[in-house]
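One protein chain omitted, others in place.
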Amino acid sequence: MTAIPKQKAGLLRLNAVSRKTEALFHLVLGSFSLACIIPFIFVIIISFSSEESIRRIGYSFIPASWSLEAYRQVLSLGDALWRSYFNSFFITVVGTVISVAMCVLYAYPLYRKDYKLRGFFSFLSFFTMIFGGGLIPTYIVCKDLLGMSNNYYALIVPMLVSPFYIIIMRTFFQTTVPFDLIEAATIDGSGEYTTLLRVVLPIMKPGIATVSLLTALGYWNEWFLCLLYVTRRELYPLQYLLMEMQRNAEFLARNSSMIGAAGADAIRNLPSQTMRMAVVTFIVLPIACAYPFFQRYVVEGLTIGSVKG
Amino acid sequence: MKKMLALLLAAMMLLAVIPAMADGPVEITMLLDGSNVSDDTAVLETLNPYLTEKIGVTLKPVWGTWGNFDTLALDYVNSSSNEYDIIFTSSWTSNNYSKYAMKDAYVRLDDPEDNLLEKYGKELYDVLPTMLIEGAKTPGFDGEKGIYAVPGFKDIATLNTWDVNVTLLEKYGYTLDDVKNAGFYGWGDIFATVKAGEEKDGEVFYPFVFEGLVAERIVNGTPIVTGDANSLLSYYMNVEDVTVPGVYGNTFVNKYATPEFEKFAKQMREYYLAGYIDPAIAIGETATDAWRNAQNTARYLISTEVYSYGYEASTRAQRGIDLEYVWSTATPYIDTTSLQGAMMAISSKSDHPEEAMKFLALLNTDPYVMTLLDFGVQGVHYNLNDIGEVVFTDARSTYSPWTNGLGNVTMLPPLEGQGADFQKKYAEFYGGGKTLPIVGYTFDTSSVETEIGAVANVKEAYALSLCTGAVDPETALPELLAKLDAAGMQKIVDEANAQLKAFLGE
Partner (left out) sequence: MSLSGGAGNVSRRKGRSGFSNMKKTFWLTTMMLPVTVWLLLIRYLPMFGIVMSFLDYRLPTRKLPFPTNLFRSKWVGLKNFNFLFTSESLTMIRNTLGYNALWIVLGLVIAVTFAILMSELTRKFLAKTYQTLMFFPYFLSWVVVAYFLFAFLDPTNGMIVRAQKAAGGTVIDWYNTPKYWPFILTICSMWKNTGYSTVLYLSAITGIDRSQYEAAAVDGATKWQQMIHVTLPHLKPMIIILLIMNVGKIFNADFGLFWSVPMNSAPLFPVTQVVNTYVYRAYTSTGNVGMSTAAGFLQNLVGFICIMAANGIVRRLDADSSLF
């Protein structure tokens, strides 16, 4: 642990793949990463293309002409835009914190081999991953029984628990927390909650960061709950703002011949493709910026780990 | 677990039976479709005092959009929620009027035991055409025919048309008569000339951009069969006189199994292979965009349009060209679909059906209420010019409900450019509509839903491609027919015909 930097570097290189092999790794990972980012760059380009260009030559990396019109349109949403930004942030932050806390609390006893009800509770959560009542019954329970209608509660609570993440979290506990550690803490007389908070959580950082990241992404991308339970515009998250434009367009496409004159007008007044792409940009940027924050724990763990030797 | 369930169910039942105990005006909630409303405060502040004074209610509209209405409405009728007293319905939304009337989702308005229409909406009979009210009669849960919604008085007749770009046509020395005389099967030469002429500078030009399924309706004279949401059936009209049956008499046939359809598909294939048809209109998800884009930029020669009175003026101005609509039937035709195109039903879960009826009666008979709800507040959302036309202000962008989805549009003042006598002409035009022999008939699919589920999937895989020429009918059509047969198509056709026979025998 107290190795001199020079030696550390030497050691690192010593137990590393050869430079040639590493170059190959970079090639593989680099090209895949490139493939991952290109569509997003494409989205940004479309958002800056002029409508005229799209009509004439379709979507293209090099549009016939550029335009800021899409952003002007998005910003002209004004309060609605900032309001939905706030909603998205609020839902994501509150949802993620509560959700991850609940997940840890549930996954931890499941990992404890000495917990007697482990089998029962494993099955209790696992079973719901496979079986559900379906959309309408869930809707009846959430909306009519639990009052999830036109409130933040409706946008947060239905996504709080994911049996999948519980199992992932339990697996993280299994792979990162040695059981001796807990036995030792117990013998020292530490209470169950104290053990969890003081002993276990600090070494669980990578796992918690990972699950938090996935949960946060889930909340940030969520729009279906809003479609089901919310009709008040003040509560729309950003993602739903986009989906509404998308769904309006799709619906009109299928039914234009039924709606009559108003349908023709409505199609004419639909938000343009470029505007939809500009909204996508607005949605992706903040979470992409937040990503490194979570990632620090994942990769920092990696760095610390390799230095430990 | 069991105890908890029982307890919760008991609580739910209790909640359901507690009667509303509010004094003062009753709040009526109404779910609408197609709205683009972000701020309705000004309208409601003006409307609600008026409603309270007149009929003792206040209105709380929920502004459903095209994108969310189908989900909201279907979840609502299926669930225990009684959030909405009044709900928009029609022959084409998810909460389909005739289907859900049969499933008991809506209050029967002319119920002999509690005739809400007689009690609170008598004046509707004076305002709405008899045809419209008759068209709203449909069987309910008990099988008895009755009125389950107030039909909207709007474009109550259908007219399918070819939309012809006359400016472009004349540029190449043709006239509108050439298009009319040649007909769908003889446009090859015109397309060839125009395509060659327009593609000189290397650009791609498609003269024929349309909605595939609508083109089939125009060419073969087949209206939408109400209740057949998947375009499986055809009823052949007599296009010269829609009041008498066409070549197949008063029967339904498998849309894809007629020689007429085969001829149509083969012609489309020919045009497609010659490069006259934009391939994008053959791909489900891009079809509408491509079709509308071509129209809006005037980059087409012939297109399709489901016509509504007054289109010429607005489309000519928008596209900057001279265009004409070539009618596919001698007169607009009235069928169940056009009569049930937009309606307002009272939910059978509503606690205030009587107040809801009072409100619907007022909405359809009182021009002040209808105008206020649709156009907004005078002086805020619109002003009237010197001939009494409505000129919208910028505030309209925060308040644009869907006009046809509200009620009686014939009470509205004309919009700018429509002319002071617009409503009179509008009524005349639709008054000239002729009824089909099968008007009033709705296909009840409940006994063949298994087959529909399967057949719809088969048909989806072929219909648009065949109607746009993207696949070869020589091979695809026999394939489709064989698969349709295997999935139970004949049972659907037989059921529809049996129902029609019973309907016409009445």
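Per-chain numbering from 1; labels A and B assigned in written order.
Just so it is clear, contacts are C-beta pairs under 8 Å (C-beta built on N, C-alpha and C of every residue); 3 or more make two chains touch, one makes a residue touch a chain.
Note that this is a predicted model, so its numbers are computed, not measured.
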Selected residue (touches chain absent from view) among B:58, B:250 or B:350: B:350
Sole residue of A:40, A:71 or A:152 that reaches the chain not shown, by the stated touch rule: A:40
Which of A:157, A:199, A:235 or A:259 contacts the chain that the document leaves out: A:157
Contact with the hidden chain (one of A:88, A:210 or A:231): A:210
Residues in subunit B touching the chain absent from view: 1, 4-5, 8-9, 12-13, 16-17, 74, 77-80, 82, 94, 96, 99-100, 103-105, 204, 229-230, 278-280, 282-286, 348-351, 445, 449-454, 456-458, 460-465, 470-471, 483, 486-488
Missing-partner contacts on subunit A, residue numbers: 11-17, 21-22, 25-26, 28-30, 32-37, 39-40, 42-43, 46, 57-61, 102-103, 105-106, 108-109, 112, 114-117, 119-126, 128-138, 140-142, 144-146, 157-158, 160-161, 164, 166-168, 171-172, 174-176, 186, 191-193, 196, 206-207, 209-210, 213-214, 217, 221, 246, 273, 277, 280, 283-284, 287-288, 291-292, 295, 298-299, 301-303, 305-309
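Just so we're on the same page, only the chains that are shown with their structure count from here on.
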Subunit B-facing residues of subunit A, complex: 55, 80, 135-136, 139-140, 143-145, 149, 227-228, 231, 233, 243-262, 264, 266-269
Touch list for subunit B against partner subunit A, complex: 8, 11-12, 34, 36, 38, 62-72, 75, 78-81, 83, 90-92, 154-155, 211, 213-214, 285, 287-289, 292-293, 296-297, 306, 308, 310-311, 318, 337, 341, 402-405
